[in-house]
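Here the structure comes first, spelled out in structure tokens, and everything after it is commentary.
FYI, not all chains are in this one, though none of them got moved.
Chain lettering (A and B) follows the sequence in which the chains are written, and residue indices restart at 1 in each chain.
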């Protein structure tokens, strides 16, 4: 069977076909371009090819993510942000939602430096089952109120496909964490929504795997995807928690049309390094970045060591904007 | 608050405490041993310490997994297998359930070489959303019938916490794949069951992270856990898909009381290497191993390159048993 699909295919038909027939051939169309996985597909195609300006053959496995098929940048619009349009987007906030008062205060600080998205976790992925796991739905309520009060978008992490609906009631942007980059059930669940998704790169994910994870979201019809480099695992983790892969940022900007962000807080694992790593990522071409802040970093419930103060955030944002201007050369 | 917990604590009380009070101190008891995370816990403890023969202080974060707290080997009993008692357990079968006839035939082959567990995937974690995703519940039915017909246990992978109940109706052993090692929602879901779980090591998981992932299952009261080394990601993946970490097998046998298995098929990614890698893992001290077989490997729906024939399986099992005997020195 051959299925011609748009950027936003009917998910039901799409999945039904995949489930019932292993040999289904997916053919993607976007604008006036058609992507065919094999040369053989051309013959089988019940289409008038001349109506397409361009036919992309032998494309990247993550065809919807690839620039060869979709050359124009994807620009994502949320209530308070325009992402991927050549500007620099800043997402900041506490690692965890601690209390309504705290996240509200943090929201004001985030707004003050010109950031447009308030981050914060109510469901936390912790290495140990005995660590603080987040405050749950009460955190979502507080987070939403803080974002609204400050005039910011809200982004928060989802860990479980069963939580997607409840989080969807509050958030503007979903976040998928590094440990869940290949949690395909979760990717499909957010792919069925029509809200932007921040997808963090897995700790040891290749760029091909990263794009194919994004493709799981796109395959559900949701192509408002923000790719976030957050440091990879390497042999040397004594002085930095992970290795920020700025080359990945530069390569992804060439390979894909999705906006590419970085999270230097988790890569550094150390607040004294967050400034340098964030600026490095912006210099490498990132469209935006995420910061973990805390007004009293040493008292943060999670990741105290890497949280920065609002003052340090202000310095980073100011320098990052200048560097972004230089890099863009406009 | 202090909670004294057994190996099988009341999950409800356990989670309620964690959710409401971040400072909850968990104290584990096992046989006549008590594990206290800090020296301070001793003073706070409303217990008559002398009634315990041993108090374990400054234990590994995954305390229930650690030998310092639980020195005896965990022995897991299923309908057709006794796992971790010093014997060598073999799990084999096709990568994917393809048809009732095929899995039934494979079951007979598996039985013939003296293996006791029939593997096979009905829900497949695939890198690309456009790849075959498994046949779903119809596969579980066929798998169960094939296992019963041959007198074997059944093991199959679960990808989504929402699938745990349906899979539980059929399988004897759950399997959590490498991409889901830190899918905490899924770990908690199988931790709430009372069936053994094969937990595969994440592609770039440290041994500490591996044990802490197992601890998520144990924290739900399910301590019938089989740890499976399946190859880690390294800089060299031209000739092998992953790097089988035999050192991990040897170290885990010292650190934890859970049975330790290996899956050389995925580490090798190449059938000509499966024999050597499996024997190496057994020589390093593994309690069992898993093999992907196919009567016509090149026609396998998934991972054709690494599937071995029943004849090669027979040769491996025979040599592995001899090496296991030498290594045990009994």
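Just so we're on the same page, contacts are C-beta pairs under 8 Å (C-beta built on N, C-alpha and C of every residue); 3 or more make two chains touch, one makes a residue touch a chain.
Computed from a predicted model, the values in this text were never measured in an experiment.
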### Task
Please report the number of identical subunits in the complete assembly described by this file, where 2 are shown.
4
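Here is the rule we use: only the chains that are shown with their structure count from here on.
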### Query
Since chain A and chain B share one sequence, what rotation angle in degrees maps the C-alpha trace of one onto the other, as a multiple of 5?
180
### Task
State the interface residues of chain B toward chain A in the complex, per the touch definition above.
18-19, 22, 26, 61-62, 125-130, 132-133, 136, 159-163, 179-180, 182-186, 188, 203-204, 209, 212, 215-216, 219, 233, 301
